[in-house]
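Only one structure is covered here, and it is reproduced in the block below.
Every protein chain of the complex appears in place save one, which is left out.
So, chain A:
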Amino acid sequence: MPAPIRLRELIRTIRTARTQAEEREMIQKECAAIRSSFREEDNTYRCRNVAKLLYMHMLGYPAHFGQLECLKLIASQKFTDKRIGYLGAMLLLDERQDVHLLMTNCIKNDLNHSTQYVQGLALCTLGCMGSSEMCRDLAGEVEKLLKTSNSYLRKKAALCAVHVIRKVPELMEMFLPATKNLLSEKNHGVLHTSVVLLTEMCERSPDMLAHFRKLVPQLVRILKNLIMSGYSPEHDVSGISDPFLQVRILRLLRILGKSDDDSSEAMNDILAQVATNTETSKNVGNAILYETVLTIMDIKSESGLRVLAINILGRFLLNNDKNIRYVALTSLLKTVQTDHNAVQRHRSTIVDCLKDLDVSIKRRAMELSFALVNGNNIRGMMKELLYFLDSCDPEFKADCASGVFLAAEKYAPSKRWHIDTIMRVLTTAGSYVRDDSVPNLIQLITNSVEMHAYTVQRLYKALLDDISQQPLVQVASWCIGEYGDLLVSGQCEEEEPIQVTEDEVLDVLEGLLVSNLSAAVTRGYSLTAIMKLSTRFSGVNRIKKVVSIYGSSIDVELQQRAVEYNALFKKYDHMRPALLERMPIMEKSASNGPTEIVQTNGETEPSVVDSKHPPPVSQPANQANDLLDLLGGNDVVPVIQTTVPTKPASAGGELLDLLGDLSLTIPPMTAYNKNGLKIDFTFERANPNPNVAVITIHASNSTEADMTDFVFQAAVPKTFQLQLLSPSSNVVPALNQGTVTQVIRVLNPQKQQLRMRIKLTYTLKGSPVQDLAEVNNFPPQSWQ
């Protein structure tokens, strides 16, 4: 059998292959040759063959048949053999191979070999890929080598110990005695690896951490020597002596000083020294400074030092090297919570970073900018952030938009500014805005009463330009539905009112319905908006037509709405105005504020509009039925309620939770007692608003028969506002077997004497009964 070709030959040959197929052919041929050579148990050329095999493995071809051969090579006496053998082991024999364990014995022998290079090879292999079993077996050997005087071996042994500890943490104790003298080494390499070993031990075990705290003074001294001592050519990098060692010591100091006052104090000086003396013109110096800053921020340093650290970071931001800017932004992000004021000083630099070209820098700058926004800088910051929103990549837009909304909500200097900002976001990044921002915006707009005309005008104009951005379209159509009358009447104070006719508005809304760009949800919004306009506009016929067309729409959601609205026109026309009234202010904190209520027709019949209510969030109009309960009356207006007693209105439920905190001892009273029906009032004060009195009525029936279809209605004088929540039931059981309760909330800002007119309707023994009464005997505490 001719001698196998040399490695060089093989490489050269393979490189001449022009196609993948050609290469594969050559490799297969050579593999076959190698395989037969292995079978012959040829010692001389084994090394060469395995080397070739490893090369082919690096190219991506399978080489598992060489595993055993590697073992044989390791066991050989020749250094070259061992070298390739160990390399092969590291490349081919990972933990999952069965052959792996067979190496243990070989490594053990080699760890005790006479030649340090062989020992080194063994340590290296063990340190790179030793499995837990191997580590357990060989830890003792490693520990022995850790104590040897040979610095070459000590370095390797230290890092090998690190690997052992990572694999088998319980063995950490074993290495403890050997670490005693590690730091007194002069050899930088040994020092470096020792520090790494100590770091690993401290990170893994709090006991070790406590134990090694006493080394802090020693570490400080070493660091000091490093900085002060003169030129040491061996470990010098660009004029700084052994920056790698400095960085590692700083890191160990960080771990030791965390949450420990004494150690932190011992470090303060040296940290300040490093921070001020290190040369910053090259990356090396900056690497050390960066580690120093991280350490200062983590330990319990004094505030002067912290400010120094943040100033260093600020200087980094101005550096030309983008790596350094990136690193600075990342660290500032971590510290902005704790050292907010110091970071604020660098705000303008951070904002400039928004314009950087690198994506990760931009992202961090954006996050940091949002963290720095406060009441004073909101206008300036927002201008920059909006500009950023315009020009940034799509991946940022969603986060940026949400951030802008949050910041605007917290710090908006005026309502108009707030609405303008929102408009700007919607028009520039409308399609990236998160889904939950639409209801939030709607709530915000509803609550800014004086801005309604301005808002709806601007939204209308935006719609004219562009109907592709769904969140914008949804908010706009909702607003037009609510405030369309303001739009048409042209009463805008903030800016030049535009002349819009009802037909134009309806054109726009109908356009949304038919457009391909509109999502199904958006169509729902616009149909409801059109419906609402039926009470605000004069031309109802057109609206009726539109609504009836969609009664046969394919989209089930639209169809259902259209059918219900149709029913509203036909059978329940008298209820339509009440149902489609203006939304009240949605309660967030205070429950004050006049709501613009369109006069109702004084309906007494309980509604039987049995519309099913799909999830409330994106269909605010359907909430009108729920919220009817919340509508207060400005006049002596009876309030309509639903007769769905077991399902409390969604907002009503929350309100009930708000109630019941404070209760002054206001005595209960009997409001009505006639024909066997008795109605008692009990009182509470609503928290947090002391002007709201909460009255719970208890209706009981002392006759022999149940009172069914029981409806309680109440009206109050002009200065009051009333909210009536759902009753617990509409059957008052006979013979006082139970009560029907219902909650009334009365807002009494002027603290006038409370008066109420109540109307009761029920059916007793088949015949309807109706009664009106005045309630004047409210105890004085209820309205004072």
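Just so we're on the same page, a residue touches a chain if its C-beta (ideal position, glycine included) is under 8 Å from a C-beta of that chain, and two chains touch if they have at least 3 such contacts; residues count from 1.
One rule holds for everything that comes next: contacts and distances are computed from a predicted model.
Between the listed names "AP complex subunit sigma", "N-acetylgalactosaminide beta-1,3-galactosyltransferase", "pantothenate kinase" or "Vacuolar protein-sorting-associated protein 25", the UniProt record for the complex's undisplayed chain reads "AP complex subunit sigma".
Of A:Y45, A:Y290, A:Y432 or A:Y550, it is A:Y290 that touches the chain left out of the display. When the whole complex is considered, the residue among A:K72, A:H235 or A:K300 that touches the unshown chain is A:H235.
Of the options A:Y45, A:F212 or A:Y326, the residue whose C-beta touches the omitted chain is A:Y326.
Checked against the full complex, the one of A:Y55, A:Y411 or A:Y572 touching the unshown chain is A:Y55.
Think of the hidden chain as still there; on chain A it touches residues 8, 11, 15, 51, 54-55, 58-60, 79-80, 83-84, 87, 90, 94-96, 117, 123-124, 127-129, 152, 155-156, 159-160, 162-163, 166, 188-189, 192-193, 196, 233-235, 237, 242-245, 247, 251, 283-284, 286-287, 290-291, 294, 322-327, 357-361.
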